[in-house]
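The other protein chains are all here in position, but one chain of the complex has been omitted.
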Amino acid sequence: MDSSLILRGVRRCSTKRFLAWLAPWAVMAGIGVFAIGLCLVKGLNQTNMDNRFAFGLWIFLDLAVIALGAGAFFTGFLLYILRRDELRAVINSAVVLGFICYSGAVLVLAVDVGQPLRAWFTFWHPNVHSMLTEVTFCITVYLTVLAIEYLPIVLKNRQLRKVPSFLVFEGELHKLMPVLAAVGTFLSFFHQGSLGGLYGVLQGRPFAFRDGFAIWPTTFFLFILSAIATGPAFVLLTTSIVSKISGARLVRHGVYELLAKISGWLLIIYVGLKSVDTIVWLNQTAPRSGINPSQFYAWQPFGTWVLIVEIVLLGLVPALIFMSPARRRSLPWLLTGSVLACLGVALNRLVMTIQTLAVPTLKFEPFMTYWPSWQEVATFLFVIAYGVILYSLSFRYLRLFPQEREMQKY
Amino acid sequence: MPNRGWMTFVVGLGSALALGWVAFPRLQYRTIEQPLQFSHKVHTSEAVGMTCEDCHSLGDDGRFTGLPSMATCEPCHTEPQGQTAEEKRFVDEYVAKGREIEWLVYARQPENVYFSHAPHVGLAGIACARCHGPHGGTDRLRPYQENRLSSYSRDIWGPSPTRLRRAEWQGMKMTDCSSCHDAHGVRQSCLTCHK
Amino acid sequence: MKFNVTRRDVLRFAGGAAIGTALSPMPWNLTDDLAIWTQNWSWIPKPPKGERATRTTVCALCPAGCPVEARCIGGLPVALRAANDGAALCPLGMTGHHLPHHPNRLTGAVGITRGERRPAAVTTDMVVRETARAIRSARAGAGSVVVLDTRPGRSGSWAWRRLLAGIDSAVVAAAPGLEGASLASLDTMLDARSQSFGLDLRNARTILSFGAPVAEGWGQLDLAAARESVRLVQVEPMRSRTAESADRWLPARPGTEAAVALAIANVLLAEGLVDTTALSGTDEFDSYLSVIAGFSPDRAAAIAGLAPDEIFATARELASSGPSIVVAGEQPGGGPLGRPAETAIFGLNLLLGNVDREGGIVGRTPLPAPGDDAPLTPLARLDEIPDHSVALVIIDASAGDGVYPWSLVARKLSPKGSLVVALSPFLSGSAARANFAVPTPPYLETIHELPTSFAEPVASIALSAPLLPTRSGAVDPVAFMRSIARAAGLDLAGEWATTESLIRERVARIHRAGSGTVTSPADGSATLVAELSTSDELWDALLAGGRWSAAPSNTMPPRTMRITGGLGTALGELPTRATATPRPTGTLTLVPRATRDTSASAAVSPVLTKLYQESGLRGSTGTAVLNPRTAASLGFAAGRNVRLLTAAGAMRVALMLDEGVMPGVVEIVVAPERSALGEKTAPGARTVLDLLTPGNEQTWSAVDAQLLEG
Partner (left out) sequence: MESAETTRARFAMVIDLDRCNGCGACATACAVENNVPPARPSANERTGLTWQRVYRASNGRQFPENRSVYFPVSCQQCEHPPCVSVCPQNAVDVSPETGVVSQIPVRCLGCRYCMTACPYHARYFNWFDPKWPDGMETTLNPDVSVRMRGVVEKCNFCHSRWQAAKAKAAAAGKRDLDPADYVPACVEACPEKAIVFGNLDDPRSGVAKSAKSANAFRLLEKLGTEPKVFYRSDRAWVRRLADADVAVQEKEATRG
C-alpha cells in the first residue's frame, strides 16, 4: 500500500504489520496526551512534585534523554570533523535519535514549567548568569540545527526526491552538514555541560555542589564526558535493537566495534575523573559546607550502594567490556555493555535530580522521598511512544542506514 | 506565465500584512464608552479655575486618592450649573441618587505594579502632563480601550500598533518607567515597582 | 485563462503570508498579550479598591475580648491587629474578618437529617413552631428543656433564663468544655452559686495549674511579662507550651491529677505548712482529711509516675511563696477533669488560705442583669441533668462554640422523642449536630457582648461593634426568643425586642449605678463612669472598643465552705481507679489536645489551614502522636495509617512520632473539623471527639484506647 514510499532495495514488513506495531505505541501516546492536557489545564497539582521535590521525574527524563541524544552530535563530530567515515553508516539514525530526544525533552519541559506561555521571557529578559538560560538557548538552537539536519534525510525519500527543487535544496543542505555539525558540537558541548552545571552551582545543596574551574563546576565537565561516552553506546544499542526487530542487517559489525571502542575509552576516562571528583567532593567540598557527607547516604533507599552501582557496575564494567577487543567482537557483549552504560548515565541523572532534593539541608527538616503520579508517568511514556513512532516512520520511509542496501545483497 | 509564482507570493504577503496591520489592531481592543461625559477643559478654564490637585490629590500618608468621589462633585452640582444634557444626567442619575460613577481609568496600572504618586510628584516634581499628557485640557473623555486578551487599558502600550511611543507621555510600560528611572539615577530593582 | 490552483501556488501563498505575518505586529503582540493574559487571569481574585481607614472594635471570638484595630478598604476590613500597644491577636482573632465570608455560614434556617449530605432549607417560622411544640409537650411531661449556653453571662444568657422561667423542668447549662467550667466546682465548695468570684492571677506569686494553658493566655495573665514575679508549677501529662515554660513541670500520668493534689495536701498537713484552724469546723473536713491521709507522696508518686521529691518540693513552694492560686483542668479540647478531681485540687486553695485574699480567689460584684427582677430559670451543669430525660435542647452558639463530644448531649435526650435546635452563624460544631439550625449574625455583623471573663477579679464588660452590615437571613437570638414565647404562650414581658436593646438596658443600668471606669483601648486612659452624663456616652465609649470595669472589691460575703462538695467517697476512689483497673496489654491512654484559640469558635478562617494543613505546626484532625518507644513496642512506624479503637468506636488516624509524648499515651489532635475550616462536608460528620466517650464523671480528658493495624 505504502510501498511507493519505501526505499528501493530494502525489505520492510507489510503495512498491516507495521500498523499493528504502531497501534500500542499510539495508545500509549494517546494516554500521554490526555495526561499532558490535564497538567496544562489543571496545573501542576496533577503531579506529585511538591515544594521540596520541585524537580521530579520529568527533569530526570530531560537530563537522561539529552545525555543519550548526545550520540547525534558526537557521531556528527566524529564523522564530519574528525573524518571517521565509517560512521556514515549510522549518522542518519543518530540524527533522528537526537531529534527525538531533544524534541521530547523540550516538549516535556513545556509541560513541566508552571507558565509555558511565558517561556519566551527567557529570550527577552535573559539572566546570563543562569545555567538554565544557557541550557534553554543551546537546546533551542541545537533543536533547530537537528531539524535542519533531519530535513535532508526526509527529502531523500523516494517520492520527495521527485521534486527537483527539493533535490537542489537537499544538495545545498548537504554541503552545509559539516558546518552544522560544528555548530551542533559547540552547542551540545555547552548545554550538556550546563545541565551538569545546573546542579554543580547549587551552593545551597551540598549534595550537588562542586568546586570547579572558572565558572564551571566539575559536574559541567563530567556531564559532557558521560554524555559523549554513552551517546555512541546508545546509537549502538538502538541500531542493534532495530536490526533485531526489523530482521534486517543494517550496519557492518565493524561499525559496532568502532562505536564501542570510542564509548569504552571515553567511559574509562569518565569513570576515572568521576572517582576523583567523588573523593574530592566527599572529603573537601561537602565538609566545607558544614555537611557530614555520611549524611548523604544515611537515608534509604539512597545508600552508598547507589554510588558503587553507578561508578563500578554501570561505569567501569561497560568500559572494560568495550575496551576488550575480544568482547567487542561479540554482539551480546556489546549489547550488555551498551545497556549498562546507558543505565549508568540515567542513574547518574536520577541521583543528581532526586537525591539532591531528598537529602535535607535544615536539620529540622525530615528526609523525604517522592514517587511520581500517573500523570507524570504517562507524560514520560508519551515521550517514549513518540520516539518509537517517529523512529519507526523514519526507519520505514527514510534511508537511516546507508549500508543496509548493500548488506541485503549478501 | 513566469510571474504567476510571484503573484501568489505577493498576494499572500499582502493579505497577511493587511490582516496584521489593519484588521488585527481593531480586533485586539474592545472599545467602551465612559459612563458619563466630562469636560476637564470646562473645569480647568479660567471661569471655573480648578487645578488638577483640587480633584486628584495625595493623602497625608502619600496615597493617591485617585478619582474624586461624589463628595467632591456634590457641593457644586446639587443643581445643574450649565446647559449640557450630560450634566443634567449627572445630577439626576448620580448626585440625586447618591451613586458613585464607575469611571474607566485610562492610566490604571496592572495589579502587580506598585506606583505611588508621592515620590514622583512630591519629591521629583514631575508635572501631571508628563505622564498623563494634555488630559487636563480635553473637552471630552475619549472611549476606553481594553485589550481583549490581557484586559489592560490601551494607554499602557500607547495607541500605536507597533507599541512604540510617539509622544513622551504615550505608553506606561515597564520600559517607560525604567528608562526614566535610569535617566535620573534611581537605583532600581524588581521590587521598586512590583508588588 | 484557466486558473489551476497547484500545490506550488499554495506553498507560495503560504510563504508570502508567513513573511507578511512576521512583518506585522500581530504575532508579536499576540505572544505578548497571551503572556500578559497569564498574569491577569480573570479567575484570579482582585483585591478591593477604595478609601483606606482604620476602625476599632473588640474581638468576640473567645471570652477574652481583645481590642481590635481594623484596617478597612472602602469600609470593609482587610486586616485586624491588636488595638492596644504591645498586645497581639491570636491566629483566630487575626483572621476574624474572614468569618462573615466563611463557606459554612448559614444563610437561612435548615433542617438536618443525619446521614444526608445536604441540609434542607426550612423557614425560621417553622423552627419556631417546632420549638414551641416541644416546649408545650415538655410542659405536659414529655421531658425537660435545656438551653446550652456557649457564652454564659451575656444579656442573651439572662434572656434565656427569663424566657424559660415559667417551665418547671427547664434549666440553662453552660456548654461542656468551656473555659472556666472547672471553676463551677469551686462555686459548689464555697457555696457561691449566686455569687461570682474571680482569680487574682496578676497578684499571685505562685500558680499551681493542673493542665490549664496559663502561659498561652488563659486567664488573661501575660505570663511572659510577669515572669519575674510569678512562679508557675504545671501538672500536666503533655509537654504543652505552658508545661515547657513553667518553672516546674510535673508530668503526671493522665487521670492522676487528683492523686498528686491530695499528696501535696498530705505534705502540707504532715509538715505543718498550713494552718487549718479556720477550716476545722467546715462541713466534711474530717472526711477530707482521711482521704488525704491515704495519699502519701510515695503512693501518689507511684500512681502518677513522678518522683516523690517533686511533690514535696511543690508543696513547700506553695506554702512558702504565697499568695498562691491552684487551678484545675481547663485543658482546651480536653474539657474539665471531673468534679471529684476538681474538688481534690481546689481543696488546696482552702488549705492554703487562698480564698478572700489579694493574689488569691477574690469576690467580685456581678454585672447588673439587663432586665427586671423576675424569677429566672436555675443554672445547672450538664452532668447534673439525668440521662434520657430531655425533650428539647436549644444550643445558643450565636456567640461562639465549645469543643466537646456530642455524645454528652445525645445521652441526655429522651428516647421518647426529642428536638435539638441550634442558633449559630455557621453550620459546623454544635449546629451541625442539631435537628434545626437557625442562622445568627456572626462577629463583625452585629453587636456582641463580652461580659466578665471567668478568671477576672472584677466585673467588666466590652462591646464588639459591627464593621459590616448584617447579611439578610440572619436572625437575632433575642428576637427568636420572643417568637418562641409568642408561639408557646410564655410570658416574656419587657421593652427589649432585640439583643442590642437588651445590652443597651444593661449598659444603662451600669451607668445608673455610677461606679467603675471605662478604659480606652488606644492609650489605656481610664474615665470614671460617674463623669459620664448620659448612658449613651458610656455606650459610645464601649462601642469604640472601651472596656468597663467595676471598682475592685476583694471581700467576699460570709459563706459556708464545703470541702468535698458533698462528693463523699468518690474523691477517695477516683485516683485509685485511674490506675488500678486491669487493662489489656497494649492499652494506651488517649489524651485529646487542642489549642486555646481555635477551640472557641464553630468556624475558623480557611487561612488557618496554614497551621493545620499546610505545615506541621499543628497536626490536622485525625493525627495521633505517640512516643517512638511506644510505637516501636506496638510495631508501628511514623506516617502509618492505623485504626484507633476506643469503647465508642474506631477511626483511622495518621501516626506521628514524638519523643516529647509520654510513653503509653496517644495524643490526639483536636483540630477544627474540616467543615469548620471551610471545606464542604456533610454536617455533623464524626470527629475524633466522638471516640472520647465520657465516663461517669462526664470527662473526656483521658480515655482507654488501642491502636490496630489497617
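When the chains are written out, they are named A, B and C in that same order, and each has its own residue count from 1.
Basically, contacts are C-beta pairs under 8 Å (C-beta built on N, C-alpha and C of every residue); 3 or more make two chains touch, one makes a residue touch a chain.
Since the structure is predicted, the reported quantities are computational estimates derived from the model, not experimental observations.
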item	value
Omitted chain's touching partners, listed by label	A, B, C
Sole residue of A:T136, A:T239 or A:S263 that reaches the chain not shown, by the stated touch rule	A:T136
Which of C:A17, C:V68 or C:M94 contacts the chain that the document leaves out	C:M94
Touch with the omitted chain, as defined above, among A:L7, A:M28 or A:L44	A:L44
Sole residue of A:S14, A:Q115 or A:Q408 that reaches the chain not shown, by the stated touch rule	A:Q115
Where the unshown chain meets chain C, residue by residue	38-39, 41, 43-49, 73, 76-81, 86-91, 94-95, 97-98, 100-103, 215-217, 224, 239, 241, 244-245, 249, 251, 595, 605-611, 613-618, 627, 629, 638-639, 657-663, 674, 677-679
Chain B residues touching the omitted chain (full complex)	58-63, 110-112, 114, 116, 118-119, 122-126, 181, 184-192, 194-195
Contact footprint on chain A, counting only the chain that is left out	43-45, 48-55, 112-115, 118-119, 121-122, 124-127, 129-133, 136, 198, 201-206, 288-292, 295, 298-299, 356-357, 360-373
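To be clear about the criterion, only the chains that are shown with their structure count from here on.
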item	value
Centre-to-centre distance between chain B and chain A (centres being mean Cα positions), rounded to whole Å	52
Touching two or more other chains - residues of chain C	34, 37
Chain B: positions in contact with at least two other chains	none
Of chain C, residues touching chain B in the complex	8-9, 12-21, 23-27, 29-30, 32-34, 36-37, 39-40, 42, 46-47, 51-52
Chain C partner contacts - residues on chain A that touch it in the complex	115, 117-118, 120-121
Chain C-touching residues of chain B, taken from the complex the two chains share	4-6, 8-17, 19-21, 24-25, 28, 61, 63, 65, 69, 110-112, 147, 149-152, 161-163
